[in-house]
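For this depiction, one protein chain was excluded, whereas all remaining protein chains were kept in their positions.
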């Protein structure tokens, strides 16, 4: 076990995969600098810098994966996937079905996501709900270093497309670059336990589609992922003092959703609170409600999500993203009604 | 009142809006032919043909709307929005928030959607769930000629971006073009009452965000939209014979969802079945479950949606899209459990 | 180097016969949905793909059958696919716009322009996995205005990818004349990104062949992409049953359908603009006339041209062989379909 930052854990997994398998390559804008450690080891053929042409190079990633490589394509911030959306929606996610199951796309799309550092609404989105709104791809969102490494390994080993989202509040270098963390005078609410942690060497694979109960509880289930898990854990502490014992579940994978753990937890506590940094509508929180409904679990339901475009001003942003005040408020409301 | 086809109703509304307001223009690929009646009346400045450059001309639509026009931009089939997704996700839907509420985007995006005619998985998607997964835009899906005309008028009058989706099974010209309906030997399951109907002249505005109870019932609520409404009505007839009295609600607007009618209907019947031609996951059906949960309505829940990439073969497609067999089956199952 | 004209002619004849058999099946109602044929593009496909080798990649658009025929994909399984049979090339899931053959590293997409990034991806993989391998990316003149295609030109040059971009320029994108919505020139466009561009008459197989030789040789030598602009004719309208072509085929019926709303629009009040409106009606008429005209008036049939390059005897023999091959494939497909029903 090594103590690693969240970012180091991801790159350690990627490095391991690249060392083990020549077919694994990575490309995207600025990767020679962003992944300079990999660049030094593997050179410009396997760590390739790309022009600002996301649809071209993500589409090329699909083709390269079909032709036998295992590309890890970086889209910098997930917000930018919008300019390359066709490569996911109409190509990568459909090849397997279109080919009658005969051809697959072992592609990893890696992107940073999430807010909390004052960059505004075009750079801080999560979009995992939107990305999950098509059959044929998996979307994973780790919340700590070992999961980050384990899910990156899984993603690379997967024979089908996987979107790997790396929350910027957990990745020190993103926070440094985009948040301007070179300044002593700015601060971020970074969950410490998440930004660093012990990681096995080599990392242990975390299966795609497996959630994890982080803290068992009895009164309500808080389902979350990414930074939301840590906000939920903090809220859990506050709620405990106020007499409520919340179970916190880290979903880890958005799609395919771990229906088993979700329904088990809901059945146990009878109340579900989804804490989701993504937009409230038509996304993950809704899907959770639907799978509970389909499973016949009649439980209380509430959600704390992002309800608007993410505002720029830090104080507005802090209110817009799920925070402990909103989580505990919703938890109390849910348990009282 | 005039008897009109679904397609005529939409274009009548658009024609009326163009005649009334010089700022209304329409552009897109092949619109001079697709909208040739409007072209004859209004000419090439107001009915403009565009190159196959969706992100350029949809993005230009955003700018034009910000600068004082009221563009109706055609994206042909909604599947193609993928190549222009940025214009919606990061531009049109965000201008109002970004400008602190001072600037708005009166843009209509018009696109055909839906399947049932054998074109396969890149041309028959609905995507209304995905399009609703961002704050700041409205998405409407009419199911009959008067609603089609009324919602098109509303969309054009709206000061904010609206996506207007026209189901191809209801629009005769799309079916002719894409389904190859020039052949006597092919047939489509077109709901007659939907493809033609009486429309007021001028058309009566249908407010965005207002659902409609099409057929009241007591045992379960079937919530649907577009062609699904007609499949649901057919299923309703079958269920009646089998002793179940279903209420059918036409949602008409995906976002903003008519929470009032949805929850009222659910409370009344105690069981909700969402019939949604869009993909099952992370979309409309989930959102319905969530708003019910949030409203504290503890009811049975089920959904009949599209669960995979839409297959090409007609017999596979007919099974993949919501059909009366699947709807009645789900209704019985829901009422028994 | 000189091409083997008989071989080229044979490929073209096979393609034509295959496309015609699809047209018949479609007209009989056995194939659903849209059907875009490559009739008129035979010389481009045969001329380019004569240079293809095993393991080369093939990225295709909505007119994907001709290249697949040329590359030797099993014809019966392609027909079965169109018929929606589970024994089809893609188990009935792909259909005519989404034909995939992993064995031939061949994939198609109905999203205009997407064959460019896909081809670049195949080429990228070749760069790692297949010494001297290349990828072919086929698309139309309309696609040449699609952003993802344009940026792929740049990517391919920047990464020196072994890809050959082939633009089948029929000057139409459905009902839009490309010249009316395309600025500058497509060969200059390609060159401006830093790659060689060739403009050829796409109805003359020998011209295509020679340009493709240069492009492929360059790609195999690791020198990067090239662009071929091949002018051709859209002989069957945009797709089968194209309503604008039908005006020519069933003038009375179609005019009765098209005209009344146009007349209503022409006379809509206020009438102020009636004169210019007549001009607009004229435009509609002209587009229809040109569109239909291409089908009925064209004399630029690539097959006739290629036939002129070989002895009449050989031509007859190859025509017969092609016919037979397609007929057999069709029979096998229909028989299997029958058995399944």
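By written order: A, B and C. Residues from 1 in each chain.
We adopt the following convention: a contact is a pair of C-beta atoms (placed from the backbone, for glycine too) under 8 Å apart; a residue touches a chain by one contact, two chains touch by 3 or more.
Here the structure is a predicted model, which means the values were calculated and not measured.
Asks: Wait, the hidden chain, what does it touch out of the ones we have here?
Replies: In the entire complex, chains touched by the missing one are A, B, C.
Asks: Taking the entire complex into account, which one of B:58, B:178, B:273 or B:309 touches the absent chain?
Replies: Per the contact definition at the top, the residue touching the missing chain is B:58.
Asks: Which of A:9, A:24 or A:50 touches the chain that is not shown?
Replies: Per the contact definition at the top, the residue touching the missing chain is A:50.
Asks: Touching the left-out chain: which of C:181, C:212, C:306 or C:333?
Replies: C:181
Asks: In the full complex, which residues of subunit C touch the absent chain?
Replies: These residues of subunit C touch the chain that is not shown: 145-151, 153-158, 180-185, 188-189, 191-195.
Asks: What does the interface between subunit A and the hidden chain look like in terms of residue numbers?
Replies: Its contact residues with the unshown chain are 8, 15, 19, 29-30, 32-34, 36-41, 43-44, 49-56, 79-80, 82-83, 117-123, 173, 176-186, 309, 311-316.
Asks: Where does subunit B touch the missing chain, residue by residue?
Replies: Considering the whole complex, subunit B reaches the absent chain at 22-23, 25, 45, 48, 50-51, 53, 55-69, 84, 86-87, 90-91, 94-95, 97-103.
We take it that only the chains that are shown with their structure count from here on.
Asks: Calculate how many whole Å lie between the centre of subunit A and the centre of subunit C, each centre taken as the average of the chain's C-alpha atoms.
Replies: Taking the mean C-alpha position of each chain, the two centres sit 41 Å apart.
Asks: State, to the nearest whole Å, the distance from the C-alpha centre of subunit B to the C-alpha centre of subunit C.
Replies: Once rounded, the distance between the two centres reads 32 Å.
Asks: Among the residues of subunit C, which are close enough to touch at least two other chains?
Replies: 88, 90, 92-94, 98, 109, 111, 147-148
Asks: Do you know which subunit A residues sit against two or more other chains?
Replies: Subunit A, residues with two or more chain partners: 55, 86, 90, 94, 97-98.
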